[in-house]
Each structure stands twice: as structure tokens, then as C-alpha cells.
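Every protein chain of the complex appears in place save one, which is left out.
Right after this comes subunit A.
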Amino acid sequence: MLFKLGAMLMTPGAKLALLVFAIVFPFLASNEYQVYVMASAFVWAIAVYGLNIITGFCGQLNLAHGGFFAIGAYTLGLLTADAGWSFWPAFVAALVVTAVLGFFVGIVSLRLKEHYFAIFTLCVGFIIYLLIDKWEELTHGPIGVRDIAEPYGFGLVDFTETTPFYYLVLAFLVFAIWFMGRLSRSLLGRTFIAIRNGDELAQSLGINLMRNKVLAFVLSTTYAGLAGALYAGMVRFIGPEEANIVHTFDMITYLLVGGIGTITGPLLGTVGIVWITQSLQFLEEYRMIIFGPLLVLLVIFFPRGITGSFLTWMHRKAQSVAPEKKRTESKVTTTRTREAENNA
């Protein structure tokens, strides 16, 4: 029974249903604020997908991710507010800047392995925060950046309204997930996973470690830059706090809860936790009393997050169901499950 329900969840139909829900959500929402919360959850989800590439697939714990998010936001903010650029050119520039900076940080930091890499990127993240906070001539320091341009809709839509902006973010999110799915199934995604399994084994399979790690890193910072630029366009006022390390750890939490290294995990984790946080808002800081134990339980019982544990359970179930039937039939089931897994 549960198994059949699970199998239904893994069909392309379920994906379509999810998309339809996201599209009609603004009409279901009781007020504009809910649409705004959902849009901001989507923005964070895009950044979490970026983290999923370098940490989930390639296995390198990047703690500078929040820093790159802030760089994306500040590039857009400063170019529109101070340099007088309009939104879309600045938006493209934000992607380019985070990609290029990601490349240079990548070729230095990725020479380090495992926790050394994590500590190094932790420092990079903090340096980014310090630069934003202290370099007042460029970033206005703690005052932050005001008057960030809104995205213009080429006369068709008005993105200053919450709902159109929601759809803009949704479009980018769909693209981000689509690309992630394609990447994970491709030989390139498999190359990243091989690196996660172990540097030495990957090398002995003829994989150039540095080139592939840097590629994964640049992809992840570009995702962070994309999310940061959308964030700046949404809130239109940013400060050094955007580069706070707390954001990086929030994103890691979203990733772990949803399912690290999976396709739907980052979305589930981010949207789920953002809404739980919202509904526990009345508890203020005390909500951590609920969050903490919840997280501990999750890590103990579902180490691969919601999506990862679900997929493992489905696969085992499919394998154990198979022998009861005829051989030929079992083959069909397993291939079907595998296809479904790829879709999920």
C-alpha cells in the first residue's frame, strides 16, 4: 500500500502536480505575505541547489556559499544603485562575477582536501563578510545598499508586484532544478559522484580531479550568485548580514533535511523548513527548542534526508517484492523503479 503510494510519488505525474501547485499557489494563498514567503523560500532553494552540486554531488563541504550569495546580491545592488545600471544587465553581471570569483577561489581552495577545504572556505566566507562590512567606499559598510533597481518586465509585467515576482523566481527555480536533474544523470554528474566516493579512486579512473572540482565549484557559486541577485531584486535593500555565516549553515540544514545529493531534496528541505520557521514565529528564538531535537532525530533516523531515505526504502521494497514474481516481471519492476528514481 505504502509502496504503491511511493511509486506514484516517483512518477513524472507527481512532478507535474508539484509544478501545478506552485503555479496556482498565489491564488490559494490567503494573503500576499504568504506568496512573499514562498518566493523567498524559492530563492533560498536555488542557492541550496548550488550547494548540492559542490557538497552533495562532488562531496566538498563549501562553507563560503553564503558569501557568494551575498556577492551576487551586492553585485546587483551596487551596479543598479550606485553605477546606475538597469536590472537585467546587472543581473547578468552578478552571475558572471560570482562565476569568475568562484573560479579563482576554487583553484586555490580546492587544492585542499576534506576538512581543510571546509575550514579554508569558512575563512573565505568570513573574509567576504569583512570586506562587505568594512570596505565602506564600495559597499557602504553597515549602512547597506538602498534603492536597488527592480526588475523591469519589458512592458509586459510589473515585477514590483509580489505575485509576478513570485513567478519570475519560480521560472528560475524550475530551470535550476531541470539543469540539476540533467546534470545528475549525465556522465558529468557521475564524474562528480566518483570524486565524492574518493579522490584516489576517481583519479585511477582517469578523472582529472582539479578540473572537475573547479567546474562543480563554479557551478555552485553561479547558483548562489543567481539566488543572491534575485534576493536583492526582491527585498531591494541589502546589508552585510547577507554574508553572515549563519546563512551558510541554514542552507546546509535545508540540504541535510531534504536529502543531500538528491534532486528533490533541496526543494523539500528549504520550503519545508522555511514554512515551519514561519509557523513557529510566535515562539521567537525559543523555536530552536523545537528545531534542535527535530534535527537530531532526523539525522539519526534519516541520515540521507527525506528524499534520500525515501528513495532507499523504495528501492529495497522493489527488490524484495521482485523475487515473489516471475523473473521477467521482476526485471520490468526494477527498471521501472530505476527510471522513476531518475525522474525523482
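Convention: contacts are C-beta pairs under 8 Å (C-beta built on N, C-alpha and C of every residue); 3 or more make two chains touch, one makes a residue touch a chain; residues count from 1.
The rule is simple: contacts and distances are computed from a predicted model.
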(message) I notice the complex is incomplete. Of the names "LemA family protein", "ABC transporter ATP-binding protein", "Transmembrane protein (Alph_Pro_TM)" or "L-lactate dehydrogenase complex protein LldF", which is the UniProt protein name for the chain that's not shown?
(response) "ABC transporter ATP-binding protein"
(request) Based on the whole complex, identify which of A:Val92, A:Leu201 or A:Val246 touches the chain you can't see. (result) A:Leu201
(request) Have a look at A:Ser86, A:Ser186 or A:Gln278 and name the one touching the chain we're not showing. (result) A:Ser186
(message) If the hidden chain were put back, which residues of subunit A would touch it?
(response) 179, 182-183, 186-191, 193-194, 196-198, 200-201, 203-209, 215, 219, 304, 308, 311-312, 315-316, 319, 334-335, 338
